[in-house]
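For this view, one protein chain was removed and the others were kept in their places.
Letters A and B mark the chains as written, and numbering starts fresh at 1 in each.
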Amino acid sequence: MAFLSLQNVSKSYGAAKALDAVHLAIEPGEVHALMGENGAGKSTLIRILAGVTRPDSMEMMLDGARVRINGPQDAYDLGLRFVHQELNIVAHLSVAENIVLGRAYPRRFGVAVDWKALNRQALGALKRLKITHIDPARKMARLTTGDQMLVKIAALLLDDGAQAARLYVMDEPTATLTGDESQKLFDVIRELTASGASVLYVSHRMNEIMAICDRVTVLRDGRHMATRALSDTGREELIHLMTGRELETAYPPRLSPVQERVHLSCTNLSTAHIADIGFDLRAGEVLGIAGLANTGQSELLLALLGVDKPKSGRITFDGQTKRHNPAAAWRSKIAYIPRERRRDGLMLTRSIIDNITLPHLKKFTRAVGVQSARHERAHAAQLARDVALKSDSLRQPAYQLSGGNQQKVMLARAIGDAPDLLLLDEPTRGVDVGAKYDIYTLIRALSAKGTAVILTSSDLPELTGMCDRILVMRDGKQHAIIDTTGLSPADLLATFYD
Amino acid sequence: MKLATKLAGLLAGAMLATGLAGAAMAQSKVVVITPYLAQPGTQFYVEGFSAAAQSNGWDLNVIDTAGDVAAVISRLEDAVNQNVDAIVINVDPAQVEAGLEVARDAGIPVVGMDSGTSPYLATNVTSNGYAMAVETSVYVADRIGGTGNVVMFVFDAFPPVQIRGVIADAVFGNYPDIAVLDRVTPDVSDGGIADSRAKMEAILAANPEPGSIAAVWAAWDQPALGALQAIEDAGRDNEGIVIVGIDANPQARDAIAAGGNFEASVAQDFVGIGNKTAEMVARLLAGETVKENVVYVPTMLITAANAAQ
Partner (left out) sequence: MIQNLKRYGTLMGFGFIVLFFWANLPETFMTARNWLNISQQVSMLAVIAFTMTIVMVMGDFDLSVGSMASLSGITAALLFAHGYPVAVGLLAGLAVGVVGGLFNGFLVSLVGILPFVATLGTLTMYSGIAFLVSDGKTIFGRDIPRDFSGIARSGLEIPALEITVPFLTILALGVLLLVWFLLEHTAFGRRLYAIGGNYEAARLAGVKVRRLRLIAFGLTGLGAALGGLMLASRVASANPTQGSGLMLDAIAAVFLGMTMSREGEPRVLATLVGVLILGLLDNGLTQMNVDSFVREILVGAIILAAVAISSLGKR
């Protein structure tokens, strides 16, 4: 029997209906998945629950009584707690201080902070979640992202003075976590539900949802599609509910064979962060970079882009060495999409056009340095079509787009000058199923035209499905290069460990 | 009074009330523009001028540009645009000629209030710098009986002070038994007292016999105060060394009133300059032509007898 139910939730932005008479019911102690493609309305629904966005209409019942949410404090008073993907942490303070942040520090003699008592309180909060591996006195900055999230959840628990938490809302909590870290989070979720609280869990990761959730509600285009028990719902059915189409094979096949010509060659390459990298990459080849979290995958791409300078060894493109800086790299048709697209890729307040054409402005320069706005707009519009970008207008600022569409803007930027080498750092992270498939298709099309692609991913099936070869890294060093013919994700995972 | 006008202005500005400029039509509009309203001397000028303006029934506007000389030009242009009847400035006219030219073209008379002479000004009302130097140098010559060594503190880089030095040179030169022992230009970046004191200490050390220094003549008060400190500190305050300064600032008046070696200074009549300026404006408004480029307001010698006033 549901303790919390939402009926008839609608919200429009101008003519666009973000939510159209959606309903949702949460039972005590359950983990309820909320699924849908980017732009389906999940984020809007969560923002309404958090009291950040006002719905046009909503009927909300808690324990059979009619309630309202007019602001974040109301949501809190009703027992709703939110774990956001982007963590609000204070990196240079200790774990314990982050846990008590915003509350009174325990004190001695009314003035001096009582550090022992502070750490004891924090330890208590961590223990309630059976977390024993985090020292409350450590600096937050020295924790992994996953542990930081666990600390934030512990902080929510500590806060339960007035009104016990009834529902934890987690928006893509595992997006930045490694497999191990995710497992710890799932343990914590089990602890929370065992104590009677419920969890509303938003994720694109089918495996996780199948593993930890009890029921699922699927949204598509702002409408409620279905609410099912996961025990009698299949993967294909879920994808069908979300996308409205049957998904072909998960990974599109190669369109043409890898060319003979070696495009990129690394010999004995070392930088401040990586060592002993050596491989040849042929035109049209897709090379995956794999390994446990943070073992130098991103840093390898940064070395190729010229951000990190080589300490030894050499990089040649078509047999030639180039200057090591990003400007020279883009000029010689090396394109790059960073892992953290909001932090390192997008100019959030600037238009889609500006974001797409940033590295290619020279193309539109006419006499005496004048920019041709018309050519630039036409070029950006063509690229936006090529990557199937969905937007109201190309003048929209980037922050208004959903995660998947933001990634498409990054892709449009990357393919803007028909790159010879494409460096993709986690290109499908936080991207919905449909957009993922669009990205795969695009990679295949580029590869058929002779573009060499290097791609890092923590999604092992994606690596084995898309790549011709995979370079496995351990502790910043190249461990092996594996041909993917007949390679299963499990085989690949085995190479990460001794 | 001052507060009341400020409050009125604040209200007018903040509430954006209308109809502020609706004063009587027959009133003469007079504007005073200065960058230096924060300085004590200027406040006395303006006080004297305002009092006279009030009794004449003028519509007076005092504008301070807070040290910004270029803004004086802008405000001159604004005043001309408003078609005021007369303008008074208290700033070096050479630096605001661009604005004075506009006023001349519009036929609006501009009077300098201790500002300097300029062909653009109808007249300039000031103290007579030559006369002030005469007063103190003759005082020194008389006090030492026309005989002895004199130390001079001068500053030739600043024209109004430079002319004081020239006059003192001439006066001392006219006494065959007076010798100028040293002509010192102190470093004024710290206000002038400290360096003058250091310079005077060196001179005292070089002339140790009592009576070898008869007097110290300073072109303004700060070096005189520095010299006084040096003399007292060296224990030579009983030799009868006569010290004089010019300007009679409060610190100098205190020293003079104490009855020590610092015996005299000259005070400018700031309020009187303001009054006199108003008088010149009144004459110009009455259609009179003023012939004098400069109008001098008498100064007053300050000694122990009148220093406390």
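Observations, loosely collected:
In this text, contacts are C-beta pairs under 8 Å (C-beta built on N, C-alpha and C of every residue); 3 or more make two chains touch, one makes a residue touch a chain.
Given the structure is predicted, the values throughout are model-derived calculations rather than measurements.
Of the candidate positions A:L78, A:L157 or A:L305, contact with the hidden chain is made by A:L305.
Across the entire complex, the residue among A:M347, A:A378, A:A418 or A:A448 in touch with the chain not shown is A:M347. Of the listed residues A:A16, A:V113, A:A229 or A:L361, the one in contact with the hidden chain in the full complex is A:L361. Even with one chain removed from view, chain B keeps its contact list with that chain: residues 5-6, 9-10, 12-14, 16, 18-21, 61, 63-71, 73-75, 77-79, 81-83, 92, 94-98, 101, 157-158, 189. Remark: the residues of chain A touching the chain excluded from display are 305, 307, 325-331, 336, 338, 343-350, 354, 358-359, 361-362, 364-365, 369-371, 397, 413.
Methods note: only the chains that are shown with their structure count from here on.
The geometric centre of chain A is 74 Å away from that of chain B, both derived from CA atoms.
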